[in-house]
Structures are given as C-alpha cells and as structure tokens.
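Missing here is one protein chain; the remaining ones are kept as they sit in the complex.
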C-alpha cells in the first residue's frame, strides 16, 4: 500500500466531491462564527485543483502535491487558501524524500501551524490535522477518530481566524475548517490502496 | 466704532481676497508638513461664504456669522473647515449678547480649542487665535502682533493635525492654518470702522 | 433599541468598501457610511456624516473614522443628531470589523466597548 499519483488523484477527487456535496453546510458552519464563505472558498479551490490535475497529469508525486497547492493558494481566497496551500506545499517538499503518510502529514501540519500561528485547542483546522497526523504516523486512522477531532472543536473558544473576534461566544459551534479538513481525511481513508 | 453687518461683510471680503491671492502659498506651506491643500480648502470656503452673503444679505450680525460658519463647514473639506466653522458659530452665539470684539474672539478661540483639542504651543491656528484674541480684548492689535504670532509657529513642534505625524520634523515650517488665520486678523484691522 | 454602525473616511472608496467587509460578518447590522467631501474629493463632510446618521435605521450608532479631521466633523454631526452617537478613537477597519462581528452576535455594547479598548490608537 503506497501513495501514487493515481491514488493521490483519486483521493483528491473524492475530497472535491465531498466539498461540493457539503458546500452549503460548510458555509453555514462559517456563518455564526465567520463570514459564511468557507464552502464557496473550498469549492472554488477544489475545482481549480481538479482542473489543474486534468490539464496536466503530474509525472511525480511531488509535482502533484505542488499543483494541488498552487491551485488552492490561487483560488480559495480566504484564510483556508494559504493554509491548505501550505499543507500541500510542505507535502510536496517532503515527498522528495519519502512517501510515508505519517511523515508527509506531520510536515503538512507543521506548515499549517507555522503559517497561521494556531496551536491545538485554538478551534481551527489544526485541531483536526494534528491529532489525525499523529494517528496516521501510528498507522491507525479510522472514521471515528476523524469525527472525534472535528466534533471536539465545538466546545473550544476560537483563538485564531475570524471566529476569534467572538471570543467565548464561538463556543458551541463546529469550526468550518476543521469540518472540511475532516472530509480530506475521510477521503483519504476511503481511497483504496493508500493506507 | 462697532461691528455691523456691512463692515463684517467688508472684513470677510477682504479676507477672501487675501486667501485667493495667497492660495498657492497656503498650499505650499501645507506641503512639507501636511497634504498640500490648505490654500484650495480655504479658497473653496471663502468662495462659498461670499456666495452665501451675496445670495442672502443677512439681517443681523448673528445671521451673518451663522451663514459664514455654515459655508465654511460645508465647503472647506479639511480640518480647517470645522475649526473656522466652529469659530464663526461661536461668534454667532456670542453676538446675541454683545458685539464686543474681545468677547466674540474669546468665544471663537475657545470653540477652536474645544473642537480640535489643541493648546497654545501645538503649532496650529490656536497659536494665532489665542494671543490675538487677547490683544483684541485689550484693544491693541497691530500687524506686528499678527506677524509675531504667525512666525512664532515656525519654531514649534506640531502636536495636532497632520503635521503632528512628523513630530520634531515639523520644526522650521510655518503652520498653514496659522498663516490663513493671520490673514483674517490682518483683514480685520484693515477694515475701516471695526476696531 | 437597535445598534448600528457608521463609517467615516476621507476617501469615498474606503467608506464604500469597508461596509462590504463588514456585511460579510454582520448581514443584519444597520451600516451607513460617509466618505469624501461634498464634491467627492478627499476629505470629510459634516452634511454627509449627518445624512449617514439619519439614513442608519438604528437609533444608537457606533461611529468610526480614519484621521483626526474626520473626528471634528463627526463631533459636529453628533451634536446636531437626535440619535445617541458613540465615537471611537480606534483603528478604523479593525475596530469596525470587531464591532460588526459582535453586534451581529447580539453582544451587549459594554462588552463590545471592552473589546474595542485595545484598538484605541488615536
């Protein structure tokens, strides 16, 4: 079982599918604690990713990660653009040395944390990326881990991003970026032949 | 010797003349320590004042002061608009009780200070209005007093208005609003029959 | 009693543009703005500010401005208005954004003002 350009593409297409299906839901999550655009941002981003991968089939994993990153960086528009973009850019760099998922995701997570300055507990996508990257490194990621991480953001006080303006009042709402990140991990474990 | 609608109008017309003649110079003064528009602002303002007084000859001093104030407030556009406007508005109020120049100018000066929060020494028009209002109250205002007050702003560090952003670097430049205020006082002492 | 926001800028484009950022997080907060002089040049206009107070459907208004001369016209308009106008000496964009987010979440004015305090820079 290993990551290839083909199953990476399959994974990303599955993620795109989920984002498109849940576009309105993601924007709804972003409404009480943000500006209500996360679904639209991500849908625009994954569309650009799919177009890029179709227009120019990447020769290597590194190219694939880079194309994904650049499309997200250019097209998302919101905070999630540079964050997801940095994640895939870090995976591109790391993929020159290894295809180990644990290492790739650890690099991605470190990139997100550096880019946005968020730590675990700040009610951001980091609350999904960090624990699930750890699980991947340990070779045991299941849907219930994903649900737990995503749902865990509900009780947190936002410390970064737009939701942080609401302080304590952000409690009781799921973080939209955590939810979309959850879809990325679900798509990963659902794609045959990667894990 | 007393203030009447006629000699007030003469005074203001003479002030307008000086502002128009020195429009470029006032804007030049405003360039190194401001945004270079004081001459244009004041020219726009006195034009509106003259139009107002021509279109509707005021019946009373109070009306005249009020019309002048409103024209300046609407048309100047820069900080000097609310400041000169407040000065004339305060004179309008005070003119209900007295036509004494000392009292009128004391009220005007207090209005400028309240509106802009500047004190003597802050390198603003207050450095002209305050000492010269005092002189008027004492019945002895001459051109050399005016020159002294205006030129005194050259050595000051700006504490209010746009020039204050330059801090110490504002030293060595005349304050444009002090200069235009100087013209107002010169026009006053030059107008026959007021002092 | 409803709370609204009025934005005052020397630049017409800033005054028009900032509400677009705020509307994203505060669809239900009454927002009006006044930008530039009567002639549309760089500067502020007491009349435009008064109009922005009148046009705002709220009866209590949080007002934000860019530079000091805008504040003077704001204060004149405040004195002439029947509404309660709160004037903040805070970073224009950042504090208007903060206030808009919090008003949308029905946060009481006292708490909003507490959160605006660190943004006081004028």
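Chains here go by letter, A, B and C, matching the order in which they are written, and residues are numbered from 1 within each.
We take it that a residue touches a chain if its C-beta (ideal position, glycine included) is under 8 Å from a C-beta of that chain, and two chains touch if they have at least 3 such contacts.
Please read these numbers as outputs of a predicted model, since none were measured by experiment.
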Contact list for the unshown chain, restricted to visible chains: A, B, C
Omitted-chain contact residue, chosen from A:39, A:78 or A:176: A:78
Absent-chain contact - pick from A:116, A:131, A:152 or A:176: A:116
Absent-chain interface as seen on subunit A, which is shown: 35, 37, 41, 73-75, 77-79, 81-83, 85-86, 115-116, 160-162
Contact set of subunit B toward the excluded chain (per top definition): 32, 34-37, 162, 165-167, 169
Contact footprint on subunit C, counting only the chain that is left out: 9-14, 16-18, 20-21, 24, 42, 66-67, 91-94, 97, 118-119, 121-122
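The working rule: only the chains that are shown with their structure count from here on.
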Between subunit C and subunit B, distance of the C-alpha-averaged centres to the nearest whole Å: 29
Subunit A and subunit B, separation of their C-alpha mean positions in angstrom: 62
